[in-house]
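Single-structure report; data block below.
Removed from the display is one protein chain of the complex; every other protein chain stays in position.
Right, chain A next:
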Amino acid sequence: MWRKKNKETKRLSFANNSLLNERYVKNQVTNSKYKWWNFIPLNLWEQFGRFMNQYFLLIACLQLWTEITPVDPETTWGPLAFIFLLAALKEGLDDLNRHKGDKKANERMYHIIRDEEPMDVMSKDISVGDILYLEENMESPCDIVLLSSSNEDGSCYIQTANLDGETDLKPRLGLPNTASLGTEEALCSFKGVVECKPPNPDIYVFDSRLKMQPDDSEEDILSLSVSQIILQGVHLRNTEYVYGLTVYTGNQSKLGMNKLTPDTKWTKIDKQINRTTLFIFACQFLFLLIFGITGGVWKSKTGKDKFYLYYPEDERWFQPLVIPLRFMLLMSLMIPISLKVTLDICKYIYASLINWDLEMWDDENEMGAHASNTAISEDLGQIEYIFSDKTGTLTENIMEFKKCSIFGKSYGTKHRNSSALEDPELLKDINEQRPEVILFFKNLALNQSVVPSYPETDSDDEDDLSDSDEEQEIIYKASSPDEEALVKAASKLGIKFTERKTDLLTIVVNKKPIQYQLIQTLEFSSERKRMSVLVREVDSRQIFLFTKGADDVILERIRDGQETTKTIKHLERFAKNGLRTLLCGYRTVSEEELEEFLKDFKKANNEIENRDQELEKVFSKFEQDFILLGATAIEDKLQDEVPQTIRILREAGIKFWMLTGDKFSTAVQIAKSCNLMPYDGLLFPIEGADQGEVENSLDKISEEVQNLDKNFYIIVQGSTLKIALGEVKHKLLNLSLQASSVICCRTTPQQKAGVVQMVKELGKMTLAIGDGGNDVTMIQTAHVGVGIAGREGLQAVRASDYSISRFKFLRRLMLVHGRYSYYRTTFLAQYSFYKSIFFCVIQLTFNFWTGFSGMSFFNSLSVMTYNGVFTAIPIFFFLLDKDVSEESVYLNPHLYRDSSQGRFYNKKTLFWWFIRAIYQGVLAMVMLAGIYQGRGYIYPSDGSGIDNQLLSMTGFTIVIQIQTFTMALETKHWTFYNHFIIWGFLVFFYISTIIANTLPNLEIYYLLFRAYSDPIHWLSCVLINTIVLAPVIIAKYWSAQYIPNRADLVREREVYYRSRGLPINAADATILNNLNSTEGRVIPAYNSSDFGINGILTPFKDCFGKSDFEELNKKDPLTTLIIENIQNDILKKKTQEVRTQRELDKKKKNVGLNKSNSDDSSNSDSSTTASSTTEDEDDELNN
């Protein structure tokens, strides 16, 4: 391998000896790309790296050669310079922001020890060998080796969210030899040397060595590993302070080495447009050859005989190239130079429309949607697969204690929605101080890692304070929302956790404080799936071991012979309702047992290797023989409108997969309650512990589903997924694509990303949505990443392309913004190609009458204004266009398939646009040549014939008219602005040409005054416009009438009803709103389907599906109108009915009447219709 001479082979970091560290770079972080002096050359260089820019530059340069240029060179130089300027401006502004960010990071102050002296320096001046002092919650500015911390053992906790998106706290442990260096004095005299690898991007490996003294012998060398390193960008948590020796600085840190400029995302439609451009480029080359050769032949066969052309006898060597090059320049307009800029501006506006949208505004969070990536809105319209996180995305991530079962007695189970906290039974039992109930809540209050805190109160409030002392609110700070919910619940019921001092926990029971000494916490881990605390009641000196955890692990640890069936039954019911369940147990511990445990624990804890396993063994031995106290059930509320949103998205033809870290049963429950799968859905789990088993499982399922005419669903666990993503990936993929949905539970962030990657590699358009740090990789992997600005911080949002505050806004983001963006971009792009080709076709056709000499029909001014003004500006207002209304898209989610299946931009549509351009161009030119033929055309008032410039301007006028009418024809949604711009530009054209015609210096001086006073001019305008546009209108009419697509039909329906003043769409929308705004549905939303869109459509189906109505319709227009009015009434009634029904339901629930019956009856009618529509939908999905 080729190496630089002075390449660093190993890095030595000397503490307190800056001389020896001088060769390493300082901690200056640079994310910016340019400096002020290299901006212009570097930016130009970059811009010319793009093929299209090179091409246009070539064209512009060729235009400088007067021999070949058909028009003035400004026609290309002008736009090119403008485009470059715009791009440079954008780059420059972006870089300026990066500069600002860098400056902020670089100028942050840090405390360090250098050369035996403590000092404060800016981040950018930290160098290798400095001993850095970090306080809690500070971000490490560079990579350091942990020496000591505020803890005696030199341990600390860090959060690596900036590196890998993981939010959990990771322990780091200083070596015992350095842990004692707790003071600055000690550190000042520390002379250790760290020897490590040269800077490298591997964040999981840090194999290096530490010498306590520079001259230590080999034997005294201590080895360092990842558990001593704190990387740049990492936050220090739960530790007062640490000291560390700097090893990698600036951009050489592990984070710096990992920094890749994120690839610019190209949308699918961008790629298609690029392909089209290449295709046109190829066509251009073909035409260039054809016309170039024809021109050459004409020249040598005929041209040379024409004395008036005065061809020299012998020509220069380059002469044969002249004609082809002329045609190349003539056709260079075929690729619209402004397309990229136009689309960039449009994309920016799409993004702004998303940012502005008040319908995606969340009052609660005071937040709207935000597009951080302004370039990929069209992709939102092309999504085929959605990968969603569960917690915080589909659910609120607000845990609420809902139900419990204590010693076989269940509370809060009156009906689905009732809470145990309000259950009079439970309140009574607590009032009576029933021991098992109190013990149960003591468990919840003690067995946790929550920190209570009291909000600071103003002195004014002091009087009130004394009165309401007990009422004073305690704020519980918990890392897990589940724990918070449990402690809160206990507190509400009077078993109040009030204080945590190092090893003293205080709870208040019945207004009496009880103190417990915390002997040991047996912490929660995802492997252990339980947490226990060992406490001693201070007064009674009794020792308790409280535990809570997943049902499977707790059940195998309870004392034999206990009655558990009731509890398990309750537990299952809770789980079925989509609640998160835990089992609780306790036992008393004798002093001997405690002694033995502490001895074992100490021994295990001193183990250096396998410490974790040893500890687990000790814990496991100790956590036995529990008495089962009962079960808790916590509800993670579904976000509002989640089932409806998922339903609409699935009706839109999007596959919705759920990837969650939750366990199997919870995942399935949530999937059912949020409409991901029906309650009786066919669910196949993929299982297996090794590749063979997984493969078997896959094969078995594939076989089973082969002849299945039903929808089925797949669920797979993370551990299995890991195996399945290996060798048997194709089988997994095969099966997954057949399934209606796939649920992945217990997945790690990498596995989530792996699943997305798997589907992405198939060429499917993917969207990932999540809210937490564990979704970051998935969000970055998918084509479009959406972050929910939720409770789990902002990491997902920062990594995402779009952020929304509620899941339900995804519907609007995709169905409205995505679809419209796609629709608009496809039109803009195709129209741009069309108008360019159309223009070039005229130019080429004209050359049939010029001896193929590469003559431009239009003059330079026309060429420039055509591309730069008259067609470039009005099309921006196509940004207001809508093919169908927003409401219609919601009501007919199928319409999303228009965009997701690329119906507006494909070979077929392009073909018709190209045909249209060619037909119109050729015909317009032929007509002009016919009307203004040399034999016969006479300007009536003075007898002049036609001249080249007059014909050119007449042609140009007609071209502008054609384009105006074309834009008008293609606009489907006429707002005031559209009228203003489209007709305004035609007027503007006339005014500007009239002004130009009065300027004697211009070529076109006086030309159009002649034209306008000639009846032939106006007659030919009418003729040519009609002849080129009539076929388009006829084709449009025919296809809309007799081979309509979905959008055509929906639009027709909108227009039809609106024209009769029937508020069909308005009614649709009202129903939709009414149904959607019913208060946030809670799990389980058994009959959420009746909220679904098919449920809403049901009244319409009732109204319009009747065949007798249709029969009547045909006969008599008057009857039609009457019937429609009736239908309208029915509709209103239905709406009213639905509304009142809802209100009734609500009231019933509020009153709390015992109404499982009424629930059923109220839902029965709608659910039957809903089920029938479900079948319809299923059939369709199968097709």
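Just so it is clear, contacts are C-beta pairs under 8 Å (C-beta built on N, C-alpha and C of every residue); 3 or more make two chains touch, one makes a residue touch a chain; residues count from 1.
As a working rule, contacts and distances are computed from a predicted model.
Peer 1: Unshown chain, UniProt name, "glutathione transferase", "Cell cycle control protein", "Alanine aminotransferase 1" or "Phosphatidate cytidylyltransferase"?
Peer 2: UniProt protein name of the non-displayed chain: "Cell cycle control protein".
Peer 1: Looking at the whole complex, which of A:Phe14, A:Tyr385, A:Tyr932 or A:Phe985 touches the chain that is not displayed?
Peer 2: Counting the whole complex, the residue in contact with the absent chain is A:Tyr932.
Peer 1: Which candidate, A:Asn892, A:Gln920 or A:Thr966, sits in contact with the chain we can't see?
Peer 2: A:Asn892
Peer 1: Would you mind spotting which of A:Glu46, A:Glu91, A:Glu116 or A:Glu1052 touches the chain that isn't drawn?
Peer 2: With A:Glu46, A:Glu91, A:Glu116 or A:Glu1052 as choices, the missing chain is touched by A:Glu1052.
Peer 1: Suppose we count only contacts with the excluded chain; which residues of chain A make the list?
Peer 2: For chain A, the residues touching the absent chain are 66, 70, 302-303, 305-312, 326, 352-353, 356-359, 361, 363, 366, 368, 820, 849-851, 853-855, 880, 882, 886, 892, 894, 927, 929-940, 942-952, 972-978, 1000, 1005-1006, 1010, 1014-1016, 1019-1020, 1023, 1026-1027, 1030, 1033-1034, 1036-1037, 1040-1042, 1044, 1046, 1049-1058, 1100-1101, 1103-1105, 1110, 1113-1114, 1180, 1183.
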